[in-house]
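Right, one structure below, let's go through it.
The other protein chains are all here in position, but one chain of the complex has been omitted.
Naming follows writing order (A and B), and every chain is counted from residue 1.
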């Protein structure tokens, strides 16, 4: 399987280690990106607890919960795909990737329904915004920013996974390539970010 | 004539200059030391010179390294303690300070004395008395900067900031906007005039004035309907659904969540704009927000009125 080895590496084991290492560092960077936004959310919530609780009740909790379940499952299928690739199991890898993509698409579809329902309810800040409380604007500003940034990460992740799946299907990329593991790590991060966003956006306003 | 040092016209200015002088001496000494070592070593140990080479003497080793690390650290801590101590002691608020409201906007300064006298891009203050500026902005962030007082404070939209100083020298000094605020930022300046207290009193009395701030505030207090719940000075309302405001200014207020806060300007302002944030203990959470209904100049009048209630029975 020398096909997976690239410059400047002299051993596949080392190269795999580097792919994982590089991805972890990149994930650290991604975490700081979302940390900045989550910090902004925390500060604003501390400043305006009443408005945030009020606004937090308006989000679509059913759709949000469904999406949480979908995304967690997709992490499972992605982990299966990465492990299968490492063990050189072509069929399992392709199945895992296919399911992951399907679940990712389902997540985005649900998200789309949720956004359009939000728009119908006039929950986009600006003229004719549904809630009177000024700070509800801020909650929904952060809601739109964070969910759309997360969706962009989903799209990016799906692009990478689809590309790897295509290459694996055509046999252009050996299954030992560390790229599968790196893509899986990234997918899990996108999942974890959602696990943080979910309670912030959907549950925070509903706590008794 | 070339100027090397700014005018010194406040008590703070003298202390800041003292600190600057000592820091200059310390830093000059360090710079001299580093410079002499650099040049000295460069000349003495230039290639081919006859200076002694060979093994390093015993004492230049790890101990020296630890030594100068510790020395620098102690110097840094000493400077921190001194500078911060000065900052914490600077200008403690005095009860009889002269209060002036400052409203900044692109690109002018509007100042208003408590008797209602207004100035544009100018401020007159008496010598030897503490002046307390209560500042806010209508648009972007500005910064009130008087170099001769060594005083500077950003002026923010949507929040009150405070600047205190005591002038010690009569004269006219530059006022600058120090925070970049758009096209004419460089022209957003003015003059601060320090006068002898008697002259200041005469000047102030001669100014055309509208109503004084507190009186205008009292009218607003009624017209906005505040008096309906809080009651007014004449004790109008029969059922008091909200706390009475006589003497509330600068006094401790217990909140419904158990905290106790001091009702300073910032608290009173927040309570008008975001009444749900800090509800006073024992009262229902019924007050509506006045955000968007009260603009900054009206807010200044209301606050002046609430302050004037301090001495009322």
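As a convention for this text, a contact is a pair of C-beta atoms (placed from the backbone, for glycine too) under 8 Å apart; a residue touches a chain by one contact, two chains touch by 3 or more.
By definition in this document, contacts and distances are computed from a predicted model.
Engineer: One chain of this complex is missing from the view, so tell me which of "Acyl carrier protein", "Oligopeptide transport ATP-binding protein OppD", "ABC transporter permease" or "Cbb3-type cytochrome c oxidase subunit I" is its UniProt name.
Structural biologist: "Cbb3-type cytochrome c oxidase subunit I"
Engineer: Considering all chains of the complex, which shown ones does the missing chain contact?
Structural biologist: For the complete complex, the undisplayed chain touches A, B.
Engineer: Where the complex has a chain not shown, which of B:158, B:197 or B:288 is the residue touching it?
Structural biologist: B:158
Engineer: With respect to the chain omitted from the figure, which of B:86, B:204 or B:255 is a touching residue?
Structural biologist: B:86
Engineer: What chain A residues would touch the chain not displayed?
Structural biologist: Those residues of chain A that touch the unshown chain are 7-8, 14, 17-18, 21-22, 25-26, 28-30, 32-37, 39-40, 43-44, 47-48, 51, 125-126, 134-135, 137-138, 140-142, 144-145, 149.
Engineer: Of the residues in chain B, which ones touch the absent chain?
Structural biologist: So the residues of chain B touching the unseen chain are 2-6, 12, 15-16, 19-20, 23, 27, 30-31, 34-35, 37-38, 41-42, 45-48, 51-56, 60, 62, 65, 68-69, 72-73, 76-77, 79-80, 83-84, 86-88, 90, 106, 139-141, 143, 145, 147-148, 150-154, 156-159, 161, 174, 176-187, 274, 291-292.
Throughout what follows, only the chains that are shown with their structure count from here on.
Engineer: From the C-alpha centre of chain A to that of chain B, how far is it in Å?
Structural biologist: It comes to 45 Å between the two C-alpha centres.
Engineer: Which chain A residues qualify as touching chain B in the complex?
Structural biologist: 47-50, 133-135
Engineer: Please give the residue numbers of chain B that touch chain A in the complex, ascending.
Structural biologist: 274, 276-277, 289, 291-292
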